[in-house]
Structures are given as structure tokens and as C-alpha cells.
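Heads up, one of the protein chains got dropped from this complex, but the rest are sitting where they should.
Order of writing sets the labels: A and B. Residues in every chain begin at 1.
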Amino acid sequence: MTSTAMTAAAPGAAGLRSRPLDGVGARLRAPLQGMLGLLAVAALWEGYKALAPEDGVVIGETRVLPRTSDLAMPHVWDMVARLGEPTTSLPGAVPLWRTVADAALVSLGIAAVGWLVGTAVGLGLAVLMARLRIVELGLLPWIVLSQTVPLIAFAPVVRSWGARIEIGGWEWPPWLSVALIASYLAFFPVAIGALRGLQSHSAIHADLMHSYASGWWSTLRRVRLPSAVPYLLPALRLGAASAVVGTVVAEVSTGFLDGIGRLLVSYAGQASGDPAKAWAPIFGAVALGLVAAMFVTLIGVLLRPYRRGEAT
Amino acid sequence: MSALSAASTTRSRVAVVLAPLVTGLLVLAVWQFLVTVVEVSPYLLPGPAEIAEEWRANSDSIREAFWVTGMNALVGLIAGTVLGVALAALASWSGWIEGMAATVVAALAVVPIVALAPVLNSMYGADSEYGRRVIASIAAFVPVYVNSIRGLHQTTALHRDLMRSYAASGWQRFRSLTLPSATPFVLTGIRVASSLAVISALVAEYFGGPRGGLGSFISTSAATSAYARAWAYVGAAIVLGLLAYLLTGLLERLVQRLLPTGATP
Partner (left out) sequence: MIEQMSEPAGAADRPSPSFPPSLPGPIGVPAVQVSGVTKTFRTRAGLVEALADVDLSVAEGEFVALLGPSGCGKSTLLRVIADLETSTTGEVEVFGKTAARAREDQDYGIAFQQAGLLPWRTVAANVALPLELHDLPRKQRKERVAHLLDLVGLGDFAQHHPDQLSGGMQQRVAIARSLAEQPRLLLMDEPFGALDEMTRERMQAELARICAETGAAVVFVTHSIPEAVFLADRVVVMSPRPGRITGVVATGIGREVPRDDALREDRAFFAKVTEVREALHGSPVTGVGREER
């Protein structure tokens, strides 16, 4: 049951790093295979577009595979080329990639705030749960359960908070609703992963610290936190991915105007006239997810000393 | 350590059941307190009773919407599972395919797949649910693939040597070694995927397309300030998520009983 978070988090770690690296040839192989993988996806797209009927694959009355017209499925190269062209036909319009990058940066900032808050709360709660068993008993089942239900469903409801909450002269800004949902989604995997990590130290280390008459906090700092790192990193990565998804979805469902979410919806609305344009914000969203994951990878590099294989 | 935990077994067993219940009741009480005593605006938080009332009043449309979203998630889950297992089988056969897939899958795991929803809607046509089903299937594909690969890598060198010494045929080896050691992993992947499929199918509805699912009702209710009704649909979505999780969990148990494997991932 509790494996939900970790299993879903694994691909980045397990998929890429399990390859043994020996020699330069092998080191080049992973990026080469990665490129080939992306090319294969593009080839699949173009192949389907070339071979399948114009109106898609229809079984009975329902279309199970999409239409292949240029309107529905633009060529991959058209999507890429469109990024370099101006956003609109108005004179002085910035190139499309620029518009997308600006929006993606706004979303990235919001996602980062959400991730930070969610991670901080998740870590704090994990420490509390590790300290007080009764808190763990009372909360953990709910946290685990909440991983399996679509919590994000309530995103549209939060929209109402934006206009209603006013504390003193301070008004609840719309981006805060988005960040709140992002942090909320990032919190759960971090709390679960961190707790599992804090409980992962070996019995022998616990005995050792006990024999040193070391206190709980000292043991936390010297043994439990360091040994939690290998569990924490996948949790942080999952948390980052959740924060990004949460941001994009929340932007759409709360009607937030400056982020990538609005571009996704509004450019798709223009797809009948400019089909390639709709793909630009998708690339932006992909980049957003990758940057977030890379950031966590960077944290992993900084924490590398704590990821050494467990010595006997 | 073991002595201490064993000594307090009885007490902790009671706490295991009681503590979450108390937490749940506490949350309900605080909620009701906020609504009835503090009189929080219903825009922020409608009361449980109001939501239950809305649920009763809209039970027919909730049932229909539940069915629409649930069907999308189910179709997506099945398609994603078939794809995931098939690609994992291919990848375990060729290291190059595994290497190529690794990057794409790693990217899919961190990328907001739901961003594809608006484009897919226009690819399938405005009245088709298949765009959402594609989203759900991509979301489900990732954990199924990852876990299947892990499962297919489970056979140890020792076991392979053993099968070789028995001069077992390829099919025998698959039947008596690969299948039993990989199955629990595949099932775990499906269980994780079921939650993701539900979430994705639901969230994809926020990005436009035909109305009728839980997601579209949540957003239209919220847009018309019918917050209690929106929460009622949110409740239905939670039930759907739990149902998917329970059913795939049951499937896991069932298969494990029919196909004793010993190992659980």
C-alpha cells in the first residue's frame, strides 16, 4: 500500500542509472539511446500520420485513434519551426518560444514556491511522526490513502478563495491559490518518503547511538537524517513532478492568466487556424517538468556522500 | 527493541485502529465547528451537511458523471497496461530498446501529461472522450512499464543457471521462472497506475472537451458558485479513486493466490 509513492517515483532513478558504465563508448551510449528514443517517438507520430486514414481509426461509430489531417496532427518539424515564428501576426510580436518561455518561468516560480512549502511541511511532519508514534498512527493512514484519491479534484473550488480572502490590507493574490494547490500535492509524497527514510536506519546504528547515550535529536541529525537521503530524493522528485502538475492544473482550473496553463488552453482554441502553435506550450510544460526534475537531481548530486552503498 | 514492541503489542493494536479514527472525527468536528460556530463563508468551505444534501439532490447526475469518468479511467488503465507490459517485454528482449525507452519514460514521469489534453481534444474531435482516455493511458503506462521492467529483471543469475542445467526450453523458462517472478511487480504497477488513471481522466476534463464527467461538473459547479455541489462531485471523485485502488488491490491478492509466487515487491 505504502509503495505507491516510491514506485511511481522510481523511473528517473531506476531507468537511467541501472546501466553499467564502462569506458567511453558505454558512457556515450546512454545519451545516444535517449536521443534515439525521442526520435522513435517522433517517427511513430509521423509514421501514423502518413499511414493511417485521414479520419483516424474508427471502430463502429467511435474513433479510437485520432485524425491524421495536418489540422489535427501537424508535422513534428512544423511544431518546432513554429516556435521561432512570431507569436501573433501583429507587428512587433515576440517569437513564440519567448512567449512560452516567459509563461513557463512564471509557472516554474509558482511551482517552486509550492514545492518548497510542501517539502518543508512534509519534512516537518515526517520528523514529528518519527518522534511521536501516536501522530504517525493517527496521520499516516490518511496520508497514504490520500495518495490514491484525486485530491487535485478540488482545484476549481479554490478559485473562489482568491477574491474572498482579505486579511487587513492584504488581499489573497490569485497566484497563491495556485501555489497552495501545488504545495498541497507536493506535500504528500515528501511526508511519506521522508518518514520511511527516517525509519530506515539499521538496528545496529540505533544500538550504537543508544550505547553512546545519544539523545533523540542528536541521533536524528547524525544517523536518521543522513540515512533518510536515499528515500528522500525519489520523494522530492515525485514532489517536484506533483508540484508542476498541480501548478498547471490549478492555473487552468482557477483561471490564472500569466502561466503556461492559460497558453495551453487558449492556443488549443486557436488550433483550427494555427495547429502547430498549440504544441508550443506543451513543449513549455515538458521543459517545466524536466527542469524541476533536474533541480532535484542537482540536490542529489550535492547529497552524494549520503548515498554511498550501505557498508556492513 | 523487539522485546519492547512485543510487550506493547496489545496496546498498540488498539491504537492502530483508534488513532486514525480519532483523527478523522477530529477533522470532521473542526470542519463542522468552522461552519456552524465560526460561520466561515460557504464560498470558502461549505458544511458537511450541505454537501451531503447536494449529493442527495444530484445523485442521478453524480452517478452518470461517475460512470463517464470511471469508464475513461478504465479504458485508459487497460490500454496503458497492455502497452506497458508489451513494451517492457520488448525492452527485456533488447537492451537498446530499453535504453531508448528509459529516457522517454523518465521524462513522462516528471512531465505534466495532462498538458496534452487540449490538443488531443482537437485531434479526436470535440465530442470524443478518447482524448481523455489517451491521457489516462499514458499516465497509467509509466508505472506499469517501470514495474514490469523491474519484475522481468528479477530472475537471478543463479536461477537462470539452474534452468540451463535442466535444459529447460524458452517457454518452460518463461512459464516457471520469468512469469512468477515478474507478476507481482506488474500487479503493483497496475495498482499504482489505477490511481493515476483516475486522477488523469478527471483532471483532463478541466482542459475542455465534452461535458458529462465528474471533472467538468466540479468546474462548472465552482464557476457558478455552487460550491457545496462542487464538493459533492469532489467527494464522488474520491470514491472513484478509492474504488479503483480497492479493485486493483483485490486483483493483486487474487492473482497472488492463484499463482503463488512467494515474492512480493
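Operating definition for what follows: a residue touches a chain if its C-beta (ideal position, glycine included) is under 8 Å from a C-beta of that chain, and two chains touch if they have at least 3 such contacts.
Treat the numbers as computed from the prediction; the structure is a model and nothing was measured.
**Student:** Looking at A:L51, A:L90, A:I204 or A:L302, which makes contact with the chain not pictured?
**Tutor:** If we include the chain that is not displayed, A:I204 is the one touching it.
**Student:** Specify the residue from the set A:S69, A:T88, A:Q199 or A:S214 that touches the hidden chain.
**Tutor:** A:S214
**Student:** For chain A, which positions touch the chain that isn't shown here?
**Tutor:** 202, 204-205, 207-208, 210-214, 218, 222-223, 226, 229, 305-312
Throughout what follows, only the chains that are shown with their structure count from here on.
**Student:** Mind listing the chain A positions that touch chain B in their complex?
**Tutor:** Against chain B, the touching part of chain A is residues 1, 3-4, 7-12, 14-16, 19, 29-30, 33-38, 40-41, 56, 62-64, 66-67, 71-73, 133-134, 137-139, 141-142, 145, 147-157, 159-161, 164-165, 203, 206, 237, 240-241, 244-245, 248-249, 252-253, 260, 264-265, 267-269, 271-272, 275, 278-279, 281-282, 285-286, 288-290, 292-293.
**Student:** Using the touch rule from the top, collect the residues of chain B that touch chain A in their complex.
**Tutor:** Within the complex, chain B contacts chain A at residues 1, 12, 15-16, 19-20, 22-24, 41, 43-44, 96, 99-112, 114-125, 128, 130, 142-143, 146-147, 149-150, 188-189, 191-192, 195-196, 198-199, 202-203, 206-208, 214-215, 218-219, 221-223, 225, 227, 230-231, 233-234, 237-238, 240-242, 244-245, 249, 265.
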